[in-house]
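Quick one: the structure is below, questions incoming.
The complex is shown incomplete by one protein chain, all other protein chains being positioned as in the whole.
After this line comes chain A, so read on.
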Amino acid sequence: MKKYIISKTVVAVCLFLLLVVISACGSGNGNTVDKNAGTSSTENKDDSKQVEITFANWIAVEDATKTVFEDLVATFEAANPNIKVKSIGIPFAQFKDQVLVNSAGGSAPDIMMSNQAFAPAFVGAGIVQPLDELLGNEIIDDIVEASRTGATYNGKVMSMPWAPHPNALFWNKTLFAKAGLDPEKSPTTWAEVEEIATKIAALGNTEDGKPVYGIGIDNGSDSNSGSKFWIPYLSYGGNYLTDGKLTFDQGTALEESLGFVQRMAAGKISPVGADTKILRGLFSTGSLGMFIDGDFGRNVFRTSSGKGEAFDKEWGVTTVPVNKTGSSETVFTEHQLLISEQTKNPEAAAAFVKFLVSKEAMIMYHKSNGVMSARKSLAQLPEMNEDDYAKVFNKQMSTATAFPNSNPKFDEAMKNVASMLQLVTVGNETPANAIKYVMPKIKELYE
């Protein structure tokens, strides 16, 4: 009898759970669901018909950009009532892989957001189409030269530069004052940077016991850390490629810049093993004297500090100090927009891209997040230069160097550069040895 009851219970549980399955099959999420997520749901054969375009991005789900993204889409849809934009939010860390899987699976999004590191993979996989004709000369010829270079593959513009992020120097005025320095005077040379950073690090701890560092030099272990190393490297006169050939280790720039990173780490002037995300947190909590970061820094610091706009008074921003080249050397990262090769609605997709890089949209985006435009005509607008913060980044953009991302091996090369940084900071190897161990691997990538 007992066994009979048990078997009945097992069967009942099985049936109940099966009911869950069946109801799940029929219900979806209760919202309107596009069962064919990536592809356009309606072909744009008739202009009067409603067209849905899909936009793969990561800004629609991040707190800092979610609201402005919704506003941008609403503004576009109001002006283009026959086009509906469906956002496909993908986490940033998995973005590249997911877009490639969707595209290879035949359900590519119509438009995809990208950065300069993802774009070569999308172009290399042949999942995007040239934009020269779709966007027209008025927009293509208006792209800032450095951005255009990074977006051009075999003579064709494959990605539309949307928001460039040149890196400039942030400094903490409170720590400057505590170290006996003029809080309103930023360093103008790398020698001054080193001197000031040493003085700030000598403060020891903050009032609440957190260690104080003079400067944050990214020496993490991923390719982003390798890319960030370009800033000191360029300032020492480095030249990564010459006429397409690898010249990374030629001259003294590589050894000298690695030496600088090593001095900062060994003297505990810069935290060892910290990547940019950690450094942003340290700057936000008043533990870092100086830090080189992009124009999105202000928003990140406001959020991470927990002080909002009030935190703006505690820091200043200026162009990266000069070193051996005599020029303010820096790099820029960039958000870009690409149109899928598989899209059934190229005109509608192009209309949305044109809108996102238009004056109206860029001013909206700039007001909410301080981003800049990659279009020459817009970068100079008073609305895009309304305060010193915007002016510094617009000025910095004029000397910023684009990464040679069109080479698909670049990302791997930067991982190796990060290994070099680890060797001189964590491994205490001399710069010469670090170069000796790692350079062959980088050269191999470019052979």
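Everything that follows uses one rule, which is that a contact is a pair of C-beta atoms (placed from the backbone, for glycine too) under 8 Å apart; a residue touches a chain by one contact, two chains touch by 3 or more; residues count from 1.
Here is the rule we use: contacts and distances are computed from a predicted model.
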item	value
Chain excluded from display, named as in UniProt, from "2-oxoglutarate ferredoxin oxidoreductase subunit gamma", "RNA polymerase sigma factor", "ABC transporter permease" or "Outer membrane lipoprotein-sorting protein"	"ABC transporter permease"
Hidden partner chain, touching residue among A:Glu62, A:Asp141, A:Glu360 or A:Glu386	A:Glu62
Contact with the hidden chain (one of A:Thr152, A:Thr198, A:Ser221 or A:Ser304)	A:Ser304
Interface residues of chain A (partner: the chain not displayed)	3-4, 6-7, 10-11, 14, 16-18, 20-21, 24-25, 27-31, 33-38, 56, 58, 61-64, 88-94, 98, 101-102, 104-107, 210-211, 213, 271, 274, 277-278, 280-282, 284-285, 287, 296, 300, 303-306
